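Shown below is the structure under consideration.
Missing here is one protein chain; the remaining ones are kept as they sit in the complex.
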Amino acid sequence: MNYLTNNCADLLHEIRIKSPLIHNITNYVTVNDCANAILAIGASPIMADDVGEVEEVVSISSALVINIGTLNQRTVDSMIRAGKKANKLHIPVVLDPVGAGASTLRNETTQKILSEIKIDVIRGNLSEISFIAGLSVSTKGVDTSKADEKNDAEAIAKSVANKYSCVVGITGEVDVISDGIRIVKITNGHKLLSKVTGTGCMTSALVGSFCGITKDYYTATVTGIVVMGIAGELSFVKTREMGTGSFHIGIIDALSNMNSTYFVERVKIDETKY
Amino acid sequence: MNYLTNNCADLLHEIRIKSPLIHNITNYVTVNDCANAILAIGASPIMADDVGEVEEVVSISSALVINIGTLNQRTVDSMIRAGKKANKLHIPVVLDPVGAGASTLRNETTQKILSEIKIDVIRGNLSEISFIAGLSVSTKGVDTSKADEKNDAEAIAKSVANKYSCVVGITGEVDVISDGIRIVKITNGHKLLSKVTGTGCMTSALVGSFCGITKDYYTATVTGIVVMGIAGELSFVKTREMGTGSFHIGIIDALSNMNSTYFVERVKIDETKY
Partner (left out) sequence: MNYLTNNCADLLHEIRIKSPLIHNITNYVTVNDCANAILAIGASPIMADDVGEVEEVVSISSALVINIGTLNQRTVDSMIRAGKKANKLHIPVVLDPVGAGASTLRNETTQKILSEIKIDVIRGNLSEISFIAGLSVSTKGVDTSKADEKNDAEAIAKSVANKYSCVVGITGEVDVISDGIRIVKITNGHKLLSKVTGTGCMTSALVGSFCGITKDYYTATVTGIVVMGIAGELSFVKTREMGTGSFHIGIIDALSNMNSTYFVERVKIDETKY
């Protein structure tokens, strides 16, 4: 068991003791799953997006997760305001740039957030992170497009991490995480995860949850992404050919039963130091 | 196996290959189920309702589904703008007039949408479609009222289809679909479908999904409605007396396992040509 695996397993243990409050400004499609994923892993969710309360709410929270899945002008203002307050208080901020590359509004909002807020972790798919890297992308809605699948995830993760001095997590068949120096590849997961809406959003919510208990955002990001991958695997073991409805519920089940033993048994990480 | 059944079965096969992007402007009650139903049947959902991005989002989509379940002024503007853009680009538009007849806002919005946008398919319950037909209705919230159950669904479907040159799908114990000339009655389904919120919305989302891969909106509508009926039957076979929570999950399971074999085995359609 290597050093990184060990640290991730420790976070899994610790989160159920500390139960950090995680403030989410997110979309209305997957918000229920995000809240339940946060609860299942041992943290405590609060969803609040009115501009009149986000600064206060983030102030009592241990991390802020900004997800632009169903952004609108009202909530974009709230995201900016909450993010600035989080920065001032040194509360970590996770950005999930859902659909970046798919519309001018999403592109401009992503850039506005990245220019006005210090983001600690960006978690997205390859199309979304490619857009942030300044590549021309061919996003298909909120999923990675076939064309973008050819992009070099490792180079992109590292480049974006350096550009914004943050941790970048690109999730897909192989997940790639970088802090600009280190790169880790994760091969946990199951292909059915792409057939349930919100598994990306839940991953970001989990990353945010772990950022709420450590200043080591690299390890927190790895933990969140591996945990979702393992939850997918465990859910498939239980639900097999039942269908994506049962698989969806099985993900939350697996998160709620997740512990360091499952983690150490199943984690598939490959870390490269440069 | 008749011609219509055969065409429906073909669409079921084709949708998993083409995986069309379906743009939904919908309500926050059932949006997660709609996204998961669209994924389960093989299409790809995008939910976007800000007036600043709906035109761009609909432009990259294969169909638009407008659902007024929790309408508000902000989203009504988005519906109109997205619908007009879809019309310009010959992208099909499905309308789900949730609760039409239940409030002046819903009535006026339904009429505004029908007068400003060319709608290709209207999918609703008998109270909602009766309202569109100009009958005085006694809608009980978002469900068909007892009083309206006496209305002649076939005549109403045909009349509304002719009035708006569209396909009309009225769902209930017996579903009735008309393009103004043909009428088909479907007796698939299960009574528990009315005990889970969003089965109507999901049906509209499925109809939209099939409209994304064919210009034959009549067949697309029949396919979407039959598929939901069969999913209800299959879910009941699996979940029996477990309760409506399990039945709900079983619907998504059944949709994700749906194929032309299940369809042909179970479809119960009765088509009349006039």
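Each chain gets a letter, A and B, in the order it is written, and its residues are counted from 1.
Here is the rule we use: a contact is a pair of C-beta atoms (placed from the backbone, for glycine too) under 8 Å apart; a residue touches a chain by one contact, two chains touch by 3 or more.
Model, not experiment: these values are computed from the prediction.
Touch with the chain omitted from the figure is made, among B:Ile156, B:Ala205 or B:Ile249, by B:Ile249.
Contact with the omitted chain, checked across A:Leu21, A:Cys201, A:Val226 or A:Met242, is made by A:Leu21. Within the set A:Asn7, A:Ser44 or A:Ser260, the residue that contacts the chain not displayed is A:Ser44. The missing chain lies against chain A, touching residues 21, 28, 31-32, 35-36, 39-40, 44-50, 52-53, 56-57, 60-61, 74, 248-257.
Panel shows chain B; residues 27-30, 32-33, 69-73, 99, 102-106, 140-143, 195-198, 241-246, 248-249 of it touch the chain omitted from the view.
As a convention for this text, only the chains that are shown with their structure count from here on.
Once the centre of each chain is set as its mean CA position, chain A and chain B turn out to be 33 Å apart.
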